[in-house]
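For this depiction, one protein chain was excluded, whereas all remaining protein chains were kept in their positions.
Labels A, B, C, D and E are assigned to the chains in the order they are written; within every chain, residues are numbered from 1.
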Amino acid sequence: MTREMIKMTWQEFAGIKDCITALCVGSVEQHGPHLPLSVDLIIPYKICCALSEEHNLIVAPPVCYGYRSQPATGGGQGFPGTTALDGITLIHTVENILSDLYRQGRKKFLLMSGHFENTAYMSEASYLFTKKHQDAKVVMINWWELVKNETLDNLFKGEFPGWEVEHASLTETSLMMHFCPELVHEDRIPKQKGKKHCPRPVIYPEPRGLVPESGILYSAEGASADIGRAMAEEIIETIGDIIVKEF
Amino acid sequence: MTREMIKMTWQEFAGIKDCITALCVGSVEQHGPHLPLSVDLIIPYKICCALSEEHNLIVAPPVCYGYRSQPATGGGQGFPGTTALDGITLIHTVENILSDLYRQGRKKFLLMSGHFENTAYMSEASYLFTKKHQDAKVVMINWWELVKNETLDNLFKGEFPGWEVEHASLTETSLMMHFCPELVHEDRIPKQKGKKHCPRPVIYPEPRGLVPESGILYSAEGASADIGRAMAEEIIETIGDIIVKEF
Amino acid sequence: MTREMIKMTWQEFAGIKDCITALCVGSVEQHGPHLPLSVDLIIPYKICCALSEEHNLIVAPPVCYGYRSQPATGGGQGFPGTTALDGITLIHTVENILSDLYRQGRKKFLLMSGHFENTAYMSEASYLFTKKHQDAKVVMINWWELVKNETLDNLFKGEFPGWEVEHASLTETSLMMHFCPELVHEDRIPKQKGKKHCPRPVIYPEPRGLVPESGILYSAEGASADIGRAMAEEIIETIGDIIVKEF
Amino acid sequence: MTREMIKMTWQEFAGIKDCITALCVGSVEQHGPHLPLSVDLIIPYKICCALSEEHNLIVAPPVCYGYRSQPATGGGQGFPGTTALDGITLIHTVENILSDLYRQGRKKFLLMSGHFENTAYMSEASYLFTKKHQDAKVVMINWWELVKNETLDNLFKGEFPGWEVEHASLTETSLMMHFCPELVHEDRIPKQKGKKHCPRPVIYPEPRGLVPESGILYSAEGASADIGRAMAEEIIETIGDIIVKEF
Amino acid sequence: MTREMIKMTWQEFAGIKDCITALCVGSVEQHGPHLPLSVDLIIPYKICCALSEEHNLIVAPPVCYGYRSQPATGGGQGFPGTTALDGITLIHTVENILSDLYRQGRKKFLLMSGHFENTAYMSEASYLFTKKHQDAKVVMINWWELVKNETLDNLFKGEFPGWEVEHASLTETSLMMHFCPELVHEDRIPKQKGKKHCPRPVIYPEPRGLVPESGILYSAEGASADIGRAMAEEIIETIGDIIVKEF
Partner (left out) sequence: MTREMIKMTWQEFAGIKDCITALCVGSVEQHGPHLPLSVDLIIPYKICCALSEEHNLIVAPPVCYGYRSQPATGGGQGFPGTTALDGITLIHTVENILSDLYRQGRKKFLLMSGHFENTAYMSEASYLFTKKHQDAKVVMINWWELVKNETLDNLFKGEFPGWEVEHASLTETSLMMHFCPELVHEDRIPKQKGKKHCPRPVIYPEPRGLVPESGILYSAEGASADIGRAMAEEIIETIGDIIVKEF
């Protein structure tokens, strides 16, 4: 039986007792010429699905839109397609969903995002939710914080350029190749190796030209489905350990 | 090339000029023992995809969660799985998405829902959005208002019991059989024919037992993929005519 | 002694124990050349007053303004005089009043409106209110859902054109003639019989010309105080039965 | 023709050009054993009606509910019947009404209240409204600030105890006797002369017993319709002068 | 050890049990050519510090910004430097701080402001806070309501012109000379004695020229540190008595 709530009947949902509900918040954000706008949703959603059977998870319908993209971590609002919610709306959205699942007796939540900029708002939603419902528990995870440096060194043969330039680059491309190869346009991966581009300070209105024209902060050349699979396995195992420990 | 924004790269999105952006708002709501919780999202989303090529639509990533279910039209909040946003959050969500697409130069919107209870909040969002941006245009459609009575009489041989008991019943089941047969559990369709059940007045807290235990207001026996296809074709044609007229 | 809270002293109010509090939400909306802007408030308010003695109701001070008018059901925002609250403000207004009456120990509420567009917002207010105060009960009624089709057939001799064109037309005019003859300008009732005018889809910004220039969707010719009285009696009796059953 | 918008048809409203729109915000608040809960609405509403013909005013439908009552100025929330909106809701309500009238081309507003506690919230609404619409003008008046000390000395023969104890006392009772004698229960005016009772500091939760049991801060003995008429005339004349000067 | 929380370590804070927490809300508002923009914060903050040792107060970090200035009481928004929060933001700010201190077990609050316009919003925050936490207590004080008329007569030899023109005038200047002489520019005190200037009604957008060019409503000539000290002593003693009585 499916573990995706979006595909479940209400009776299937009702039949799974004492489970953890995983809620994924994505973003609609440019990810270079070779990846779709929804990378930040697909990766955590697929990770949760992979975890669901063994760890008794139900994967809730996702929140497709997230908080605005920032140049430092994702290209900024200037690229066509990048479409976001206000921070306040995102707080209320996540808080509403957690609360309405709690009303049905669900108290264990895994909250995941593939988009750094969502973190603060999801965190506030979780705080406000658990302040009201102290017998609920929310574990909030960003997948990229779970990959060990050794692993990255091994997989990329010491060429991993650092998380601060990872947007639509080596790790995201590899994971997408593993999880959703049909949405990866390998032939469009920009050749540009790029310099480490880490724009500071944060300026509003967002200046033009902070991010290379392609939208990626570093080249994705060298990404592969095999690397993606290896990373996914490590992430899934680590989250599995966290679930066992926390719930 | 895909017309689903969720699958597009930013360059694909940027390349489609002068298009209409279709935004679908669903619900996570019980739909009987035989249909998934996301019926109200799947139907409008599939309709928009079917329209997209001919009418130059981009189908935006959907809003999976909608407003609360009411006993009179969908079973109410009492069924496990039914999970909703507050009305105020839904207003802000839709208004944010329209505004952020407008920022990118998109001004023509088709707003669709498969869930009656969303209507007022989507309408308010559209009003507030176009009040600020008077050169934008939003056309808002509920698919069930587009099926002619004659068609229903023909398709159901005069046995169509009326929209007020249509929840997870003949039309929704038929459309799901047409669009998503893999998510329909035909063998679980309740036999119960049921009486027309149209609970009034609206009472809060929601009384128990207003809706039959199965969650459907009327039996779905007699639904078929063929009927679904015929309905879909009529709906799609009518929306196509509206698009031609309005944009 | 009066049952209108607006006319009561605090001691009179305090003296009525174990009663139902009726709150009416109106609208300020064009109702053709012959009816005042406040029809949607006057009708439910008068109905509640008529019920108050027998059913131990206190009629709370009304909320005069409601949600925006829509062309499909009332003429739209384009007519001078039509003046509305945002949906969010209406939710908070109703929720505040119910909560502050609850603070005083009032737990039984009859919530009435004469304006279809208010329904969703009043419903959300009631939901949020009873979610916090589960020992309170709100019964929400739209008067036009209580008139039997047989009655309409009898009263209008089979000429009732259907609720979808009822705005400032036969039923509202008749009820106003019964409840408030001094505010009805019979001599200004438009002769135009009109065709059934049921504009779909909903479009923003609101197109001009969806509603006939007079503001009514169908002629009110044939309305009378006698018909109004007969309708009022049926509505009042039905609400009385609901009150007996629910409280 | 009436000047009360609540009684006007849309065409009557549309026909009055270049007028001032008067919006009254009341309160639902105890006013002793002899006055109704709506004193704070009735007095300004009647004043506006009296001004309307000569000064080309339209009197908008009132906002019946206001901000919470405070012990220092009106008895506090502890008396049955006293029912209020949150401050934030009141700000939005007034701002919404002004904005929606502005949308129809109305730009001159007289904003009146009979309830001191409303002042800050009405003021904020006016500020926010005119910040957005700088060609609009709002003149905000509390009637009790317009009565000259000499007048009070004359009318009450030097016995006027001061505004700080005026709640349901001499001035309000006199004005109600003038404007609405049918709602004044003269026989229930408390004999108690009372000491000047001016509770400070403001304490939350509101302490019991700050206000005499009757709900009035000072006796209303000595009030009369004649005094009310004299006060009303002075107030009306002064507002008339302000209107001439400001619009 | 300090009583200012802003200077305390967490262990020092934790070590003070059963205390009262004093929260001061200021304003950033013009106070004539001779006083700083923060007068309305400095005076209550210094008063609380003076009370803290004897009455076991902790003085919380202040809220520097307050509600908008009004011409009637402080010069209005038209002077450079005058910078304010929206009323709604101020309500939430105060409510948040009280609630987060309550979470740590603090239940006794002294809420002080030096700015009349803050009063309503601080009051609403206190109401909302104590509605949720009924075992907390908030005592809210405006220092200028505590100075006896006799005292003013004595100190100013009968020349005190009345509170309605007290803005950056005799009392505020004297108190600043006492508490913060280094921030008073005595040589810049305007000579102008001024007439009592008490602008009514309140008008938006704020008219120019309601307040004299200097920004003060009445001259501060005659102010002195000695007078400031005498006033401060009386205020501090009175608040001390209130604390003893209320906590």
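The rule is short, and it goes like this: a contact is a pair of C-beta atoms (placed from the backbone, for glycine too) under 8 Å apart; a residue touches a chain by one contact, two chains touch by 3 or more.
Quick caveat: nothing in here was measured; it's all calculated off a predicted structure.
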{"item": "Visible contact partners (per top-of-document touch definition) of the missing chain", "value": "A, E"}
{"item": "Among E:Val63, E:Val165 or E:Ile203, the residue in touch with the chain that has been omitted", "value": "E:Val63"}
{"item": "Interface with the undisplayed chain - residues on subunit A", "value": "67-68, 70, 86-88, 91, 117, 119-121, 123-124, 126-131, 134, 137-141, 145-146, 200-205, 242, 246"}
{"item": "For subunit E, the residues touching the chain missing from this view", "value": "5-11, 13-14, 26, 28, 30-38, 41, 60-65, 77, 79-86, 88-89, 92-93, 96-97, 100-101, 103-104, 183, 185, 188, 215"}
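Note that only the chains that are shown with their structure count from here on.
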{"item": "Distance-to-centre winner among chains (Cα means, whole assembly as reference)", "value": "C"}
{"item": "Separation of subunit C from subunit D, taking each centre as the mean of its C-alpha atoms, in whole Å", "value": "27"}
{"item": "Subunit A and subunit E: spacing of chain centres that average the CA atoms, whole Å", "value": "48"}
{"item": "Numbers and ranges of subunit A residues touching at least 2 other chains", "value": "none"}
{"item": "Chain contact topology (line, ring, star, complete or other)", "value": "line"}
{"item": "Pairs of chains satisfying the touch condition", "value": "A-B, B-C, C-D, D-E"}
